[in-house]
Structure formats: C-alpha cells, structure tokens
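All protein chains but one are shown at their positions in the complex.
And then subunit A:
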Amino acid sequence: MPGAIYAEGLVKTFGDVRALDGVDLDVPEGTVLGLLGPNGAGKTTTVRCLTTLLRPDRGSAVVAGIDVLKHPDAVRRSIGLSGQFAAVDEYLTGRENLQMVGQLYQMKAKAAKVRAAELLEQFHLADAADRPAKTYSGGMRRRLDLAAALVVSPPVMFMDEPTTGLDPRNRQQLWEVIKQLVSGGTTLLLTTQYLEEADHLAHDIAVVDHGRVIARGTSDELKARTGGERVEVVVHEREHIATASEVLSAFGRGQGEVAVEEHMRKLTVPVTGGAKLLAEVIRELDTRGIEIDDIGLRRPTLDDVFLSLTGHVAEVKDEENGAASAKQGGEQDTKQSGKDTVK
C-alpha cells in the first residue's frame, strides 16, 4: 500500500539539464517528509511534478491515492500548495485572496467567505484582513500563503521552502503553525535548505542532489552519518593543545577522535549532550587551568550533510530558483544554528 505521496523514477529534463534523475519517494499518511538539498538539486521540480504543475518525462506518481498523470484534476482537489512559487495577489486583501482561492476550489461563495474569515482568525491575520497583501510583512505574507493552501483542508500538503528569506523570529512562528497543522493528521512534503528546519518539522528526511535522492532517514540517523554535534575549542596557548585534547577525548562520543588544527590552536570532537555537555567541558578546562579563546557547540549544517554524503559541499546552481544561492543558505544556517558560542 503506497503512502499518501508516492513517486517512482521521476525524470524531468530541461534542455540539457537533467533536473530530476529518477526520484523515488514514499511518504506514509499523516507523516512529514523533509526534502533537503541545495538550490538546483531538484526539490522544486519534484514538488512541481507532484502538484500537477509539471509533467515528468518519465516515472509515475500517486498523491492521496490518485494517479497524478492520469487524473491531475482530482489530485488538485486533494492538495494544498504553498511556498516560494505559489503566490498571493498583492493588490487583493488577505480576505479577498482567500475567498478567491476558496471559490476556485469550487466552494460556494458563501462557504468561501466563512472559511476565509476562519483562516484569517487562525493565522492571526484578522486585523490585517482588509488590507491589500502588499502592505503585509514577509511573515504575514507567508502565513496568508499557507492559509490559501489550507482553504479546503486538503489531506496532502506541499510546502516549497516555506521559510526561505524569513528572519529567525518569523521562521519560528511559521514552524509553530506548521507543527499544529501536521498534528491534525495532514500528510506534508516540505522542501528546505536548512537541516535544522527539516529536523524540527519532519519525521523523515530525504536528501536530494543532482536530481536524485542520495540519502533518507530520520534526522538522528542522518546526523549520526554526518558526525552529529561537535565541540570546537580554540585554546589560547599552543602548549595547552595536548592537555585540552585529553579533556575533550574524555567527553567525545564513541570512537570520535579529537581533530587538531595546530596553527589555529583549534580542537574539534564529536559529542552528544548539547549545551549541558558544553558547560561541563568549560568547567573541566577551567579546572585544568587551560585558557580558551573560543568554544562552541557546532551542529551539522546542510554543508556538513553534503560533505559527508557526497564528498562535496552543496553546489550553487541557479537554474531552479535563482533567488538565493546555496552559499547564502549556508551563511543563514550558521547564523541561525551553527554555533552557540560561549565566551
């Protein structure tokens, strides 16, 4: 019995570019799959194929039990789509947007009106309901976009990079909204460039690169493969490197060896235990009289996942989005979660 979203061997080429090179997916009903990868990996193209916006050259797909290629219209009745390319009309008010979408989902005008009011309330947009959407902040616009995808409470939802370009506070807010949504049993496929986001929201993660799924598993499984969390220490005196290494190896996870970069006076060790462990490391180093310049807990980023899975960092390719390069994505990652530095 295939899941709520099922794809087998999806292939799509644009000219010479093989955007999808045999994507297989299986998302059980009521679960969340995070599709993780850099720009141009094929995330958006996958979503476009599954939401009937694009016809794959080869392969098959079933969404909500309906064959996507044979009955696209029936699929459209059962899905909601939100994200970077499914926009709202900026000259219409939030209410008008939602009413229009409701009516185009074939709801009666009156029902669409009632539903729009309900959603505006739920997404904390009631105060701005009668203002044109172009006056909305980025976060409000995303919420409206998400509300538009939820007008008919579809059993299957697709979100393409729902938080790309949002500041951390708005990102957190949107995460809460999405979490509440999926707790109601909706099946969700979400694409993201951020490991942390997939970690927060998804039961399973599929890593895509060059149009293929190169790894799948829970976020813990992936992190284990990536080396998980690490503690990074920069000691003040070169002579302290040996002692510090001794301390760190005691805290290290499993066979995790302490990596030393002599010229930087930097030591790195894989750990489990997060911030609590970090505090212990600091106390121990202090007890031994080792002066440190910097210490931090480093969590794996998309680049780390890629590095460990493919041996190369997330490449910048613009044919799909053109908006933010993988480099920028990486930088945002660092800002948001890369290092919790304690001085």
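Assume a contact is a pair of C-beta atoms (placed from the backbone, for glycine too) under 8 Å apart; a residue touches a chain by one contact, two chains touch by 3 or more; residues count from 1.
FYI, contacts and distances are computed from a predicted model.
Asks: Per UniProt, what's the omitted chain called: "Sarcosine oxidase subunit delta", "ATP synthase subunit a", "Sulfur carrier protein ThiS" or "Transport permease protein"?
Replies: Per the UniProt record, that chain is "Transport permease protein".
Asks: Looking at the whole complex, which of A:84, A:170 or A:191 touches the chain that is not displayed?
Replies: A:84
Asks: Which listed residue, A:4, A:20, A:35 or A:101, touches the chain dropped from view?
Replies: Here the residue in touch with the unshown chain is A:101.
Asks: Considering the whole complex rather than only what is displayed, give the residues of subunit A touching the chain that is not shown.
Replies: Answer for subunit A: residues 48-49, 51-56, 68-69, 72-74, 76-77, 79, 81, 84-92, 96, 100-101, 103-108, 111, 115, 118, 122, 132, 148, 150, 152-153, 177, 180-181, 184-186 touch the chain left out.
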